[in-house]
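Below is one structure, written out as structure tokens; comments come after it.
Missing here is one protein chain; the remaining ones are kept as they sit in the complex.
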Amino acid sequence: MMKSFIFGASGYSGAQLAALIQHHPNFELAGLGVSQHSQDAHKPLSDLYGQLKGQVDAILQPINESNLSALKNEMDLIFLATPHEVSQQWVPILAGGKAKILDLSGAFRLSDSQQVRAFYDFSHSDQALAESAVYGLVDWYADTIAGADLVAVPGCYPTASLLALKPLQQAGLLNEAAKPVVNAVSGVSGAGRKAALKTSFCEVSLQAYGVLGHRHQPEIAQELGAPVIFTPHLGNFKRGILATITAQLKPGVDDGAVWEAFHKAYKHSPLIRLIPGFPKLDDVVGSAYCDIGWKCQGQDIVIGSAIDNLLKGAAAQALQCANLVADLPMNTGLNGGKP
Amino acid sequence: MMKSFIFGASGYSGAQLAALIQHHPNFELAGLGVSQHSQDAHKPLSDLYGQLKGQVDAILQPINESNLSALKNEMDLIFLATPHEVSQQWVPILAGGKAKILDLSGAFRLSDSQQVRAFYDFSHSDQALAESAVYGLVDWYADTIAGADLVAVPGCYPTASLLALKPLQQAGLLNEAAKPVVNAVSGVSGAGRKAALKTSFCEVSLQAYGVLGHRHQPEIAQELGAPVIFTPHLGNFKRGILATITAQLKPGVDDGAVWEAFHKAYKHSPLIRLIPGFPKLDDVVGSAYCDIGWKCQGQDIVIGSAIDNLLKGAAAQALQCANLVADLPMNTGLNGGKP
Amino acid sequence: MMKSFIFGASGYSGAQLAALIQHHPNFELAGLGVSQHSQDAHKPLSDLYGQLKGQVDAILQPINESNLSALKNEMDLIFLATPHEVSQQWVPILAGGKAKILDLSGAFRLSDSQQVRAFYDFSHSDQALAESAVYGLVDWYADTIAGADLVAVPGCYPTASLLALKPLQQAGLLNEAAKPVVNAVSGVSGAGRKAALKTSFCEVSLQAYGVLGHRHQPEIAQELGAPVIFTPHLGNFKRGILATITAQLKPGVDDGAVWEAFHKAYKHSPLIRLIPGFPKLDDVVGSAYCDIGWKCQGQDIVIGSAIDNLLKGAAAQALQCANLVADLPMNTGLNGGKP
Partner (left out) sequence: MMKSFIFGASGYSGAQLAALIQHHPNFELAGLGVSQHSQDAHKPLSDLYGQLKGQVDAILQPINESNLSALKNEMDLIFLATPHEVSQQWVPILAGGKAKILDLSGAFRLSDSQQVRAFYDFSHSDQALAESAVYGLVDWYADTIAGADLVAVPGCYPTASLLALKPLQQAGLLNEAAKPVVNAVSGVSGAGRKAALKTSFCEVSLQAYGVLGHRHQPEIAQELGAPVIFTPHLGNFKRGILATITAQLKPGVDDGAVWEAFHKAYKHSPLIRLIPGFPKLDDVVGSAYCDIGWKCQGQDIVIGSAIDNLLKGAAAQALQCANLVADLPMNTGLNGGKP
């Protein structure tokens, strides 16, 4: 059993990850950490999440820099489901030990240090460490992830977007003169577990935000290798992301070529379901699946992609990364999405 | 035109009231006030409520005790949509001038000073003033309200509950040996406009709260003249209260007597709709109506009562009180519930 | 008072229109009609819509072709909130009398008879009548509408889309080489009032539909004068449409030119609100407003547009058309959106 520790376990992604690890056949939930000043410190996780009562009753331990470094040789796997700034500070402390690090924040996703500064407002203290981070898009980079010491688990929107666009891009089917347009709607859990007027029940209603400036735009562009126009929206539901992507195919590219590109890309990805028609959000909520559907007309193509933002968009993909790092089959402990 | 001022206009009830007064044929919206430390001070109300843009663009003025007392002779009507503690402190300052006062908080609803202390954790500085407050249940106390200087506008749950129970109680049809059981579900707006984990979108799900200890229990009992068991619930919707009330009829009381009690009670209340079947919440949301339906079987009776918590349960009933105080027809400016 | 009759009054748009006309200062609700075989015939409208009890208790009259033609000289205004096929058959019968006709269906919106056949699967029996129909986009075609005998009230998606795109298109700011991408999410009421598995509560979840084939695509393109890629989605809410539109500006077009185009286009349209930031759906639900916001970055522009699909997207715009036809101020009877 590999000893696994989760920082930021009080958040939605961290708690979800704790539940997944609790049922994992090869991983042991060795500890849950929260910020030392958190009012949730010393509580069982199930005090915060009633649904976990009897499932994950482990105590949230307060973590500071001094007990942090001890963990790096005690643990086999360290997951950070922490704010970007916390990951940026803690990963260098945790690096270099026995533990492999899986960071669910955005701190180590962008490779261009200027973009890091522009979109995250910090610079990495250890640039070499930052450059060693492997982007954890498991259905595309399994081999590299398997050898990584530090995995930057992809963002929720980038996961949904890239899984839809990369098959076409890699097959050279997209017209490079036209930027793909990615419109996506996320459930409110994407904003994290906290008191905020913006995400209070009465204030939530479908609305675009972060238009032409969201930090997931450079992340998508970096991993796609091409610019996109990305518009995220907050939706009136708790979990899930639905991305609708409009792109232009190169002249002469037809339905058959598109079909082949998708099926070739995901023939070894049982948790990516290529469906007729367009995905319905609730079909993936609560599961690790990504559902993808599309339609072409002339050179126009519209692609739909749906994931659970806390699972395939965070905790489940982090677990897939950890499985790869641990040399286990990628979907160990997932069982698809238990419906 | 009667000059009207609203304290606490940044809250859900206050903003709703501002919108109603803006369209009232006899009242003029003379000012909107917020706490002097509020971050909303100096903003137009429509900055907080996009739906009011072009409707109520008046500025939220910061209020402190010094500019408070000037208003009492400038205004004809002063509405307080403030926290209980603020009303408890400010009403004595505002009293004694030209302005009639309509307090939407719970500060002046309970007449027993021990209950005030037990349920609100304060005592009134001016007990005579507190005793002069008239309970603003308009469909029952119109005459007294018309002559009041200070009206305690009823709570949302008490409004829904009392409108359902008082006809039977007043007609002497209820078995006094059995306490009526009031179960009610409220939309999240009942918790007010604020950042709080408890009312953040992802945390809200149907749940009872304040069981056997909610401050609306003594308020219902006081105005009913009999004890009740009251269990409030938070529901996963923004607005509205549905109360389901189970009571025991005296031996011999039949359907006909119940029918007559309800119809007699509300023959002059066009905004109380006695319906066949049981009320559906959305039929009253956005309107000033209260819908009431019931069924008897032997001596058991189940009554359903539905209101919009921010309208009949707050702003619209406050406006009805103000109409009475101003010697206007009670429903002036309401048009029922514009669907 | 102008006598007004509504066919299809049992549907969501028809019922909404009935409520608006009931409160209109110059129009009289002279009758409500439903199909002669409807199970709702002979019921008061408020039996179907509890919220209209005490507001619109008029009876739904069964209509057949024989009593149809009598109405054309009895009425001043005839509204059809009927299925496309019914409007296509009934409008020719109703035409030629005293009554002006306002058709909320899609039957008379497309001017190209081949497109009519392709997207509606019928041909008009009286092509000259069909060609005489005026497209009722009130904020753009007020003068023509004022003189029309037959108004084709725009579809919900086209209203939201065209109000966002026409200012830029008319000002010549759009790069014609790139089709605007219109992504829109509609509340379930857009699917009409009927029993269907697809719109049953448990089956509804955010999902694209009608991709690259929806009949509102040619309607938008026709009135914009340029092709678009339109992707509608069903959302998990009852009312409202939010459209997010991505387009390319011509080289050299900047923020200022865009600002001016929007403000010039709508300086006489008080119910179109040009807002900073992006519209939130609930800010327009229950009102006749259209909220529009946008952001530019280089030649990319993203525009958000929000309406209530049953109001500005149907009944309220039909009423605005009728006001124009009746030579009244366009917003008579609307009061913006009563919040």
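As written, the chain order gives the labels A, B and C, with residue 1 at the start of each chain.
Convention: contacts are C-beta pairs under 8 Å (C-beta built on N, C-alpha and C of every residue); 3 or more make two chains touch, one makes a residue touch a chain.
Keep in mind the model is a prediction, meaning the values are calculated, not measured.
Engineer: Need a quick check: the contact residues on subunit B for the chain that isn't drawn.
Structural biologist: 178-179, 181, 183, 185, 205-209, 211-213, 229, 231, 233, 235-237, 240, 242, 244, 246, 278-283, 285, 295-297, 300, 302, 304
Engineer: In the full complex, which bits of subunit A touch the chain not displayed? Write them out.
Structural biologist: Interface with the chain not displayed, on the subunit A side: 16, 19, 23, 49-56, 270, 273, 275, 279-280, 282-284, 286-287, 289, 291, 335-339.
Engineer: Mind pulling the subunit C residues that touch the left-out chain?
Structural biologist: For subunit C, the residues touching the absent chain are 12, 187-189, 193-197, 199-204, 236, 238.
Please note the rule applied: only the chains that are shown with their structure count from here on.
Engineer: Can you tell me which chain is nearest the middle of the complex, judged by mean CA position?
Structural biologist: Centre-most chain by C-alpha means: C.
Engineer: Just how far, in Å, is the C-alpha centre of subunit B from the one of subunit A?
Structural biologist: Chain centres of subunit A and subunit B, defined by C-alpha means, are spaced 46 Å apart.
Engineer: Could you give the separation in Å between the centres of subunit A and subunit C, each centre being the mean of its C-alpha atoms?
Structural biologist: Computed from C-alpha means, the inter-chain centre distance equals 40 Å.
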